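Taking it in order: structure first as structure tokens, then the write-up.
Of the protein chains in this complex, one is absent; all others appear in place.
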Amino acid sequence: MSGEASKRSLIFAFAIVAVAMFFVGYLASALASSNISQVGAKTVTKTSSNISQVGAKTVTKTVVETAGLNPRLNVAGSTTVTPIVEEAARRFSKLYSGFKISVAAIGSGPGIKAVGSGEVDIGMASRDLKEKEVEQWPDLKPFRIAMDSIAIVVHPSNPVNGLTLEQVAKIFAGEITNWKEVGGPDKPIHVITREKGSGTRDCFEHAVMKPFGKEISAKAMVQQGNPKVRAAVANDPLSIGYVSLGFVDETIKPLKIDGVEPKIENVLKGTYPIKRNLYVITKGDPDPAELMFIGYLLSSEGQKIVEELGYIPLYSVS
Amino acid sequence: MRRRPEILMEVLTWIASFIPAIIAGTLISFLLFNGASVINWKFVTGFPERGGLEGGILPAIIGSIYISALCMLIAAPIGIGAGTYLAEYAPENIFTKVVRFFVELLAGIPSIVIGLFGYVFLVHGLGLGFSILSGAIALAFMILPWTIRVSEEAIRAVPREYRYASLALGASKWKTIRNVVYAAARPAIITGLMLGLGKAVGETAVVMMTAGMGITGYIPVSPLDSARTLPVHLYLIAGEIANTSEGLKMAYGTALVLLALFLMVSIPSIMFRNYFIRRLYGDAG
Partner (left out) sequence: MKTDELIKISTSLCAGSSILVVFLIFGYTFLEGLPVLIKYGPSFLTGLYWKPYADPPQFGLLPTIVGTLSVSGLAISMATPIGVLAAIYLAEYSGGGFLKSLIESATQLLVSIPSVVLGFIGLVFLVPTLAKTFGGWGFSILAGGIVLAIMTLPHIICISSDAIKAVPREYRYASLALGASRWQTIRRVVLPVAKSGILASIILGLGNAIGETMAVLMVIGNPEVPYIPTSILDRVRVLTSTIVIEFNYAVWGSDQMRALFAIGVTLFIITAVVNLVAFYILGGRIYAKKA
């Protein structure tokens, strides 16, 4: 009995191994068939770009090493700022190899806390430091790297194209709960908001809720981070949420507020009611490596990234 | 008419017993169906772009392997040592009773508490920062009870006669353990440890709170580098992609790679473990 059972289980083991091999084989074939046409092009561009970069790379590497820079930069904070810093980190570490930059999107509040308590080297925030935070960590140094606004967004299938600021405030306060009250279908409104401590929420509350003396309803769905709000709005035809300008894409529809579209020129003109600054923050004066990176963000290269990603650069780069 | 409940119950239990297999099969084929198309060379060897919505997952793969391997490097020797002590040296005294009790206690601590502890103690308190080292140590805390248990079981299962024979030939106790007991227990210990490794590969909360959540543009090399492992990457991007978006494929692909890595570690060990348990204890059924 026992011998037979173990024999059977061995056979079964072989069956499983065979399935696993099939799986691996499938993967291999998927790998092999991928982009054969691209291989040629790739090798060409690779070699040509390599040749020009080799010199620069070895030079910068030795600069990084001999200057005793700490090439490990952990950056964390606002999900609004993250795309800028992430892209900048990518280009920056191509320019100066030897840097290891990790960028975590955890929200403005946690970012300020993380840099204040020394967990990370650079924090990111999409709002000004609060008094409490300045009190707790008096040596935080914010650097403004870009400007931004907030778009009120709905599902693309939603017939509503614009709201007044007051309507938005009432919707988020839970006083307007049906789309038909603002000219839409007779369906409930699913309100999606950000978590407490988020810079985007903070700014939204100041610009939209405060003027009408309202507060965001506790019944609203909370999503941590701009990407999650965008995904949640794109998934739910009845939803309304708010995201940074840099996160507006074709999966969601930004609403006109009092007839004004959330466009960069309207924000700069002051006709669109929300405008804010984006910061990176260091604890004390930045060390040379941090300074290099922040300098890159503020350079025309860095500001070009800001503009490409849909945020508002500090100065015109084009 | 009297036969009806008989057959009904047999069929019912039969159906119920298939449900786990059906669920497991459905999950895996669901992921395969949705994610297989995204898996290509670029995905497996590329770096994440746009917050993981484009590009590849190489740093996450390497990070996952690195952290789980380092965690095993810490937990395996301690586990085997403790298992040896409990099975070979321990006179049933108060110390071993306390140790057993504490091992059970450690096994019962929810992983999230270990994560929180790791975040406060390792990352902040000891100043290791969000790093592979912090993650590996916290993970080692989590799987330590498992490694101790499987080593003890495996060593205990070695027949006494083997030891008597070796001791009778004049070998010292340690020599007997090293040359005879370990040799006999090795397959069971290794498969047990592999299952522990599978747990470490799939763990999310603990690693997220200790090794960091940052998207990294580099391959982690030093244990002090921060890393985002596959499960953490999957968790973080899962909620960030609309169901309508093409980027969702990235999440499916990540889940598939994670599952493949996990299955590679655990399927052989599950199979061999079943085999050894049958061989050692006889067919329990």
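Each chain carries a letter (A and B) given by its place in the written order, and its residues are counted from 1.
The working rule: a residue touches a chain if its C-beta (ideal position, glycine included) is under 8 Å from a C-beta of that chain, and two chains touch if they have at least 3 such contacts.
This is a predicted model, so every value here is computed, not measured.
**Q** Please identify which of the visible chains the hidden chain touches across the whole complex.
**A** Computed over the complete complex, the missing chain touches A, B.
**Q** For the chain left out of this view, which of B:128, B:148, B:189 or B:227 touches it?
**A** Of the listed residues, the one touching the omitted chain is B:148.
**Q** Going by the contact rule already stated, which one of A:94, A:180 or A:196 would touch the omitted chain in the full complex?
**A** Residue touching the absent chain, from the options given: A:196.
**Q** Can you tell me which of B:73, B:105, B:169 or B:183 touches the chain that was removed from the display?
**A** B:105
**Q** For the full complex, which residue in B:158, B:205 or B:227 touches the chain that was left out?
**A** Checking each option in B:158, B:205 or B:227, the one touching the absent chain turns out to be B:205.
**Q** Suppose we count only contacts with the excluded chain; which residues of chain A make the list?
**A** So the residues of chain A touching the missing chain come out as 1, 4-5, 8-9, 11-12, 16, 106-107, 109-110, 113-114, 117, 136, 190, 193, 195-197, 218-222, 224, 235-236.
**Q** List the residues of chain B that touch the chain left out of this view.
**A** Given the touch definition above, chain B has residues 2, 5-6, 9-10, 12-21, 23-25, 27, 30-31, 77-82, 84-86, 88-90, 95-96, 98-100, 102-106, 108-117, 119-121, 124, 141, 144-145, 148-149, 153, 156, 172-174, 177, 195, 198-199, 201-205, 208-209, 231, 234-235, 238-239, 243, 248, 251, 255, 258-259, 262-263, 266-267, 270-271, 274, 283-285 touching the missing chain.
One rule holds for everything that comes next: only the chains that are shown with their structure count from here on.
**Q** In the complex formed with chain A, which residues of chain B make contact?
**A** Interface residues on chain B, with respect to chain A: 36, 39-42, 44, 47, 49-51, 123-124, 129-130, 212-218, 224-228, 236, 239-245, 260, 263-264, 267-268, 271-272, 274-275, 278-279, 282-283, 285.
**Q** So in the complex, the part of chain A that touches chain B is made up of which residues?
**A** That would be residues 1-2, 5-6, 9-10, 12-13, 16-17, 20, 23, 26-27, 30-31, 33-35, 72, 74-76, 82-83, 86-87, 89-90, 93, 100-106, 117, 119-120, 223, 225, 227-228, 230-232, 234-235, 251 of chain A.
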